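Note that this complex is displayed minus one protein chain, with the remaining chains in position.
Order of writing sets the labels: A and B. Residues in every chain begin at 1.
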Amino acid sequence: MKKVYQKLGLLFALVVMVMSLGACSNSSSKKNVLADDKKSNTITWGVKADTKLFGLMDVKDNQIKGFEVDLAKAMTKQILGKDGKARFLQVTSQTRMPLLRNGNIDAIMATMTITPEREKQVDFTRSYFDAGQAILVKQNSKVKSVKSLNKKGAVILGVVGSNSVQNIKKFASKAKVLQLTDYSQALTALKSGQGDALTTDNGILYGMSVENPGYVVRGGAFTKEPYGIAVDQGQTGLKNAMNKALTKVEKSGQYNKLIYKWFGHVKGFDLKEAYRQ
Amino acid sequence: MISIFQNYGGLLLQGFGQTLICSIIALFFALVIGSGFAILEVMPNKLIHGLAKAYIELFRNIPLLVITMFFYVVIPMYIAKISGFAAGTIGLTLYSSAFIAETVRSGIQSVDPGQMEGARANGLSFWQAMRYIVLPQAFKYVLPPLGNQFINLIKNSSVLAFVAGMDLMYQGNVIASDSLRSMATYLCIGLLYLIITLPLSYYMRYLEKKLAA
Partner (left out) sequence: MLNVLCAYSWVNIKFLLEGAGVTVFVSVVSIIISYILGVILGIIRYVNFKYVSAIVGFIIDIIRNLPLILVIFFTYFGLPSLGFKPAPIWASIIALSIFEAMMVAEIVRAGIASIPIGQMEGARANGLTYWQALRYIVLPQAIKNMIPAIVSQFISLVKDTSLATIIVLPDLMNHAQIIYGQNTNYTIPMFIALAVMYFIVCYSLSLLSEYLERRIGRSKAVDPEDQPTNPDDPNNPNNIANLDA
């Protein structure tokens, strides 16, 4: 019995050690990310690799392609000059925040809505894309809009860490919400009949419906989801540089070209509303 | 960490419960299925032996995540709807049953074959001899390794997080992204897993020593 107490004591000591370690790390000294990036001539972006139209892994050449990747490349050139390099790290809704705060990535451009809660943790640029939350259902589904999901027994699929799973509770409080690890898993779960609808931002859902003809975005957007680029708190220099770069990309017409390139052929997508300047 | 327990106590408790329930169900069925295949594997009939061995090798050499995703994704597309919790529990059961079968088989083989022969000579059938003479002795040998399999099973139940199985790990992911404090959350989750696994692990070591003495 004595040995057990000894071990419990050790466990306690270990927990305290780890906790104090965690506490220390929160107050680690902040570096100037913008200056570091200029030195290395590289910006590391956290992007999605499972989201058609925004950031999707191309099986043919192992490259992530999408609107956000192209926009990030254009903005990198504006910030670092013509030879500036953009590095991409795949993130999911679940991993992106810790990775940013730890400094694995310099900025997140991964279909991330600007919300007050998140603004307590990270700094956002102004919005670079205005999405709205919607639902994706099977073509022959009886679900007409998010309202018809607000009943017992309805199952809605979402992704861990995405804003939409927080929102959906307000619109369909009686439904059960299942959170999968990423969008391709959520879509696969919808196709397997694990839920009645998949909810997230309409831009992402349009991408899914393009690829999967049997599925449609229904009922229109019921929230406003402005996407922002997130940088770590206190990186004001980087944030300002990003805002400036975004303005330049918009003014040069490059932004609209990218919108057209990625969303021009999507049925139901309002190009005019998305265009800027 | 304390604030995580305060703010998300309900979710943590729910996840803890689901993990326990899933582990117990999976343990029960894995024990039954695993022991069954272990007996089939030591049967003299070559065909039965081969089939049992094939089952064991199949589930021992494929990742648990693949098996679980198969039940979550493929089966509902073609056969029947299965919830994440059920898919995870089925996957966990099949996967663990292969390991338990191997453990029980080695236990059966460590029982002196003279025991079986003696029992048969005394007029017991193969199954009776198995049931009353060999298995009770075998289980004594394999109790510590079986305990370790159970600990592995509990740890492996975290695979339910991949299929929204509402277990402890899933709730951990949900809380981590809601509170935006991933390290603190995962430390809490780790502590909760240790509450189940650590005492079991010490008990198994104690048993091992007692049986060796």
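Quick notes on this one:
The definition used in the following text is that a contact is a pair of C-beta atoms (placed from the backbone, for glycine too) under 8 Å apart; a residue touches a chain by one contact, two chains touch by 3 or more.
The structure presented is a predicted model; accordingly, all values stated were derived computationally and were not measured.
For the chain left out of this panel, the touching residue among A:73, A:191, A:248 or A:276 is A:191. Across A:150, A:166, A:212 or A:243, the residue that sits in touch with the chain not pictured is A:212.
Not every partner is drawn; the one left out touches chain A at residues 6-7, 10-11, 14, 21-22, 24-25, 28, 49-50, 52, 56-57, 59-60, 62, 89-92, 94-95, 98-99, 102-104, 181, 183-185, 187-188, 191, 211-212. Where chain B meets the omitted chain, the residues involved are 57-58, 60-66, 69-70, 73-74, 77, 151, 155-159, 161-162, 169, 172, 182-183, 186, 189-190, 193-194, 197-198, 201-202, 208.
Methods note: only the chains that are shown with their structure count from here on.
A separation of 36 Å divides the Cα centre of chain A from that of chain B. Interface residues of chain B facing chain A in the complex, by the touch rule stated above, are 1, 72-74, 76-77, 81, 83-84, 161-164, 170, 173-174, 176-178, 180, 182-184, 187, 191, 194, 198, 202. Taken in their complex, chain A has these residues touching chain B: 4, 7, 11, 15, 18-19, 22, 25, 93-94, 97-98, 117-118, 120-121, 160-161, 166, 178-181, 185, 188-189, 191-194.
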